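Apart from one protein chain that is not included, each protein chain of the complex appears where it belongs.
Going in written order, the chains are labelled A and B, and every chain counts its residues from 1.
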Amino acid sequence: MFGEILHRVRERKPHIHCITNYVTANDCANILLASGGSPIMADCPEESAEITALCDGLLLNTGTLNPDKLSAMRKSGRIANELHHPVVLDPVGAGASRFRTESIRLLLNEIRIDVIRGNLSEIKALFCHETKSHGVDAVSSDRITEENLPEMRNLIKAIASEQNTVFAVTGQIDVIADKHQAYCIRNGCSMMKSVTGSGCQLSALTAAFITANPERIPESAAAAVCMMGVSGEIAQEHLAPYEGNASFRNRIIDAVYRMDAETLDRKADYQIFR
Amino acid sequence: MFGEILHRVRERKPHIHCITNYVTANDCANILLASGGSPIMADCPEESAEITALCDGLLLNTGTLNPDKLSAMRKSGRIANELHHPVVLDPVGAGASRFRTESIRLLLNEIRIDVIRGNLSEIKALFCHETKSHGVDAVSSDRITEENLPEMRNLIKAIASEQNTVFAVTGQIDVIADKHQAYCIRNGCSMMKSVTGSGCQLSALTAAFITANPERIPESAAAAVCMMGVSGEIAQEHLAPYEGNASFRNRIIDAVYRMDAETLDRKADYQIFR
Partner (left out) sequence: MFGEILHRVRERKPHIHCITNYVTANDCANILLASGGSPIMADCPEESAEITALCDGLLLNTGTLNPDKLSAMRKSGRIANELHHPVVLDPVGAGASRFRTESIRLLLNEIRIDVIRGNLSEIKALFCHETKSHGVDAVSSDRITEENLPEMRNLIKAIASEQNTVFAVTGQIDVIADKHQAYCIRNGCSMMKSVTGSGCQLSALTAAFITANPERIPESAAAAVCMMGVSGEIAQEHLAPYEGNASFRNRIIDAVYRMDAETLDRKADYQIFR
C-alpha cells in the first residue's frame, strides 16, 4: 500500500512550496527531488501567496522563524486553504520561546493544516495543557517507548480528534494518527538523531506524499514516515566504518532517490490500530 | 581553449561576491572553491557595496529574494559597474511572482550585467513579450531540444543582441550566445536536474570564469557551462548503484575540484555558430 503511494508521488511530481528554515533548506530540497517531487523555496511576504498558488502543496516549517517568515506563512496558508492545497506544518521549536509558540498557535488558528509533523515535546507544548483530561499529566517523559506506546497512541489520537487533523509524531517509535486510526511505525535507526534536520526532511517528504495522494492523507503521512525510516536503515547498511553522520545524511537522501515501491512495502514495519 | 580559461581561474583565484539564496549558498561556495575561486557571501545593504569593492566579480542570484537582499544587490551592482567588475545575474524564479519579476527587471535596468544565466522559462518570462517579433510566440515548449535548437539558438542570439549582453541558457542542450555567436553545448546528464541548485552552482562557476577571463566573456561563460556538464558526467561515472542525488551533488563539486585543463578540453562537446 505504501509502495502505491510512493508510486503516485513519482507519477504526479508534486510541486511543494516550502517556507522553511535556512539550516536544513538544502536537504529538504534534495529529499523532495529524491522522492520525485519538486521544491520551490520562497519566504518573503511580498510574493509568498503567489508562489503558493503556483504549487500543488505547502510546507510550513518554523525553524529559524522571524516575523517576516511568519507573515509569509500566514499569507501562503490562507491561499493554500482557498485552493485546497494540502498543508503540512512542522512546528519546529514549539515551546522553546514565547514568540515561536505563539506564532505557531496563530498559524494553527488561521490555517487548516492537513498534517502536523513533530516530536512529542513539540506536540505536548502546543496541545497538552488543553488536553489534560486525556491524561497528559500522567506522561512522565517526552519519548514514545514500547512501555508507554498504548498510552501515547491514545493521547495522540485524542489530540488528533480534538484538532480534527492528522498528527505524525516521530521518535524511536512513530505514531501517525487521526481520529479513526493510529499507525505505529518501527522503521528507522537511532543514528538518524545525529543528522540535523532529519525531521525537517521528513516533513518535506510528507508534504510531497500527501499532495500526490490527497484522497488518503493519513495513509500517505504514514507512508512518508515509513519511507524515511526505511531509507535510514538502507543508508546505515551502506555506511563504511569510518563514515559518520555527514555521509549518513547523504545516504538517506540517496536511499529515498533509489527507493522503489516493492522495497518500501517489503521493509515497512508497522501496525494499524483502529 | 576552455582548458586555458580554467587554467586562468586557478591562477588568478578570483574573489566573487555572492548575493544569493540560502538554499544553495553552501554548494555555491564549495563549487567556487573547487574551481579555484573564492566566495564571499554577504547580502545586507549596510555593507554590500563595500564587500563588492573588496572582490573581483559579482554574482546576483534572485532565489529567496526579499526587499533587503534586493537593496543589497542594487548597491553592489552599481559599485561593480563603477569598478568594472564582471557581473553575473541568475534570475531564479523570474515569472513566478510579480515581486520577483519586477525586482529582476529593476536590476536589469539599473545594472550592466555581463552574463545572464538561466533556464528558458526564466529568460522567456523576462524578455519574450518584448521580442515577439523574433518568433517567441511560436515557441511551444520551454525546453531546448534537437528539434527546436536552430530556432532557440536564433531566439537567444536575438535577445542577446537586443540586450547587448551574453546569455547562458541551460537545459538538455545549453545555448550560450552574444550578438556575434552561439555556443551549443551537449555535456551534462539528466540526473543533474535532481540536484537542487545545480543551476545556482553553474552561475557561481560562471562568475569565477568570466572574472578571471574578462577579455573573453562569451567563451568563458561557455567554458563554465561545459565544465559543469563534464563534471556531471564524471560524477555519474563514479556513482555507486545505491547512491542517488545527494552523493551525486558532492561528486559534481568533487569533479570540478579535480578537473584539469586537458580533461575539460577532451570531454567538451560543443559547436559554435556564428
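Keep in mind that, in the parts below, a contact is a pair of C-beta atoms (placed from the backbone, for glycine too) under 8 Å apart; a residue touches a chain by one contact, two chains touch by 3 or more.
Computed from a prediction, not measured in an experiment: that's the story for all the values here.
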item: Subunit A residues that touch the omitted chain in the full complex; value: 21-24, 26-27, 63-67, 93, 96-100, 193-197, 240-247, 249-250
item: Touch residues of subunit B, complete complex, unshown partner; value: 22, 25-26, 29-30, 33-34, 39-44, 46-47, 50-51, 54, 68, 234, 238, 249-258
